[in-house]
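Here is the structure we will look at, set down as structure tokens.
Removed from the display is one protein chain of the complex; every other protein chain stays in position.
Read from first to last, the chains carry the letters A and B; within each, the first residue is number 1.
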Amino acid sequence: MKNNISANENTADIKKKSFLSDNTREKLRIYWYKFSRNKFSILGLCIVLISIFLAVFAPVIAPYPQHVKEFVDYDKAGLPPCASYIFGTDVFGRDIFTRVIFSFRGALLMSVIVLAIAVPVGVLLGLIAGYYSGTWIDVIIMRITDVFLALPPMILALAIAAVLKPNLTSSMIAVTVMWWPWYTRLVYGMATSLSKEYFVKNAELIGASKPYILFHEILPNCLSPIFTKMALDVGWVILIGAALSFVGLGEQPPTPAFGQMISDGARYMPDLWWMTIFPALAIAFIILGFNFFGDGIRDMLDRGR
Amino acid sequence: MENTLLDIKNLKVWYRTYKGYAKVVDGINLFVNKGEKVGLVGESGCGKTTTMKTVLRVLDSKVATVPEGEILFKNRDILKMKYNELQQVRKQSISMISQEPTAALNPVFTVGSQIMDIIRYSEQYKDYSKSEMLSLAVKTIKDVLIPDPERILNSYPHQLSGGMKQRICIAMALVTPRELLIADEPGTALDVTVQDQIHKLLKALVEEKKMSLIMITHSLGVARELSDRIYVMYAGNIVEVAQTKELFKNPLHPYTLGLMECVPRLYGGGISEGIYGYIPDYINPPAGCRFYPRCPSAMEICEKEKPPTVSVSEDHKVACFKYH
Partner (left out) sequence: MNTEILKVKNLKTYFAINKSSGKKQYVRAVDGVSFSIKEGEIMGLVGESGSGKSTIAYTIMGMYRPTEGEIIFNFNGKSIVTKSNKRSLEFKKNVQIVFQDPGSSLNPYHDVRQILSLPLRVHKIVPKDKIEEKIAEILEMVELPASFMYKTPTSIGGGEKQLVSIARALCSNPKFIILDEPTSSLDVSIQAKIINMLLKIHREQKLTYLFITHDLSLMRNISTKVAIMYLGKICEIAPTEIFYKSPLHPYTQMLLSSIPVISEEEEALKPKKVVSTGEIPSPVNVPKGCSFHTRCIQCMDICRTEDPVIHQVSEDHFVRCHLYKS
């Protein structure tokens, strides 16, 4: 009977390769099970996929791609939603639907770039400060972080965007500057407690280098909250970006952006309501989607359940 | 039987997981007589705590289901009781002491107010005046051999040591008269000397109040000290039951034997090799005897069929084909 068991292990040894992929498939199955338990997560996933699809294929999908450049057609100005212009047209006769789709592009691009810069910076600083918690390294990094967290984020972004030229780049710089401290805070807390865990102590006692401990022992254990926060943050970055562009500090006309479209439309409320309502709904749609998606990611990566 | 207080018949408890049902408790039979101290011994993950939580119906009903079996408490099935009836049983008849005294006490209320709550909502003492309640609380604390009860009543759980907290938990379980006390490893989280004190106290109190006790433990030594009769549990099955003396004199089931060999002895002589292997997967358990993959004296029949429980002598039952 004991031989029986070891024989099983031998076959496992031979079939190592297929065994591994089984393992991965099993993992994916668990992830999907956890993710799909909440139906809103699936809705969120659909919205996210649709948003990405719209953003990538905007020039193909949009019925009037020329409407995002310099374009005026007063004959068709201010048309309400109809068959050829499903979201209606604005005061220059441009198709709102086309401009909303192109706004997706700008908004998602902004989120991706902002997070691509803010997350690595914030995470790295948080890791270092957390691992050396209680020393002067921790004090310096965390006090600087606190300064950034203490400034009201919108005002900071407004100030930065106002000093620089008002365009998409400077609004991205502004949002990045106000975004990284949140990741530092998040990772700092986890790294502080993880560095007291015995597997980290053991790596130290074995004599592993500091970068190895930071990036191979501590970082992998922080990834799931980071990913969850990133998924949720995509929506929030879009919202902040829209707010900046609403006050005229984002993408400049004629290139469309959600905030700018809403602020343009607001002047013609309530007569040309479609100019405001559709971009606003688009923002709500995308933020809701990323929030549901983020919740799903959190459930999926949660080890407890 | 007249004398039987709790009678668990063919109880099964399953947990819902993403892979299917985990059949954690697999048809166990267990009874407790009035005034009897029963030990339930098994290794971690064998389902002993699950069984006892089912008795009080405190399992999360979202994940745990009871597909079969009945739990007769004084000939009434706990599993079929309405909420009000169940609350009566919980209030008047059965209480439980958990493994973690720190988790069992609320950190934001004083010990006194937590004990007073139990008195205030009990059936027996709800008409007492405030001072009567207080003196009852003081008496209970004195019963668990804590000096200076007034000071203890006014302190918060974090101000007390682990042993003190476990004493408070025992006091809370015994403040109103009960018929059955379920103690879930009350000494495991404590130091050896304190554990010894707690066990002795528990034994003395249960005997004095003529209650029944179910002692859940993973240690054969603890079960030997505290119980009259011992059930040995493995992977959701009761594999052997006997009077304490008989069990230690004449252990029969291969699992019981293996377990006894593993315990380090005070007279030295080394430690046996242990029992080969690990507890089985509960989702797809072995079709026959659940101990079969680890059993040193396994036979062909063990793989296919579940061994029925047979009586070797009066009060000594074992679930193994060896004694069939």
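To be clear about the criterion, a residue touches a chain if its C-beta (ideal position, glycine included) is under 8 Å from a C-beta of that chain, and two chains touch if they have at least 3 such contacts.
Since we're looking at a predicted model, the values are computed, not measured.
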| Which residue from B:Pro157, B:Gly258 or B:Pro293 sits in contact with the chain not drawn here? | B:Gly258
| Which of B:Glu70, B:Glu100 or B:Asp196 touches the chain that is not shown? | B:Asp196
| field | Touch criterion as defined above, residue of A:Gln66, A:Ser84 or A:Asn202 at the omitted chain | value | A:Asn202
| Given B:Gly20, B:Pro67 or B:Gly221, the one touching the chain that is not displayed | B:Gly221
| task | Extract the touching residues of chain B with respect to the undisplayed chain. | result | 43-44, 161-164, 191-197, 199, 218-222, 224-225, 248, 258-275, 278
| task | Since one chain isn't shown, list which residues of chain A touch it in the complete complex. | result | 6, 9-10, 12-13, 16, 19-20, 23, 197-199, 201-203, 205-209, 212, 216-217, 220-221, 223, 303
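Just so it is clear, only the chains that are shown with their structure count from here on.
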| request: Return the distance between the CA-based centres of chain A and chain B, expressed in whole Å. | output: 50
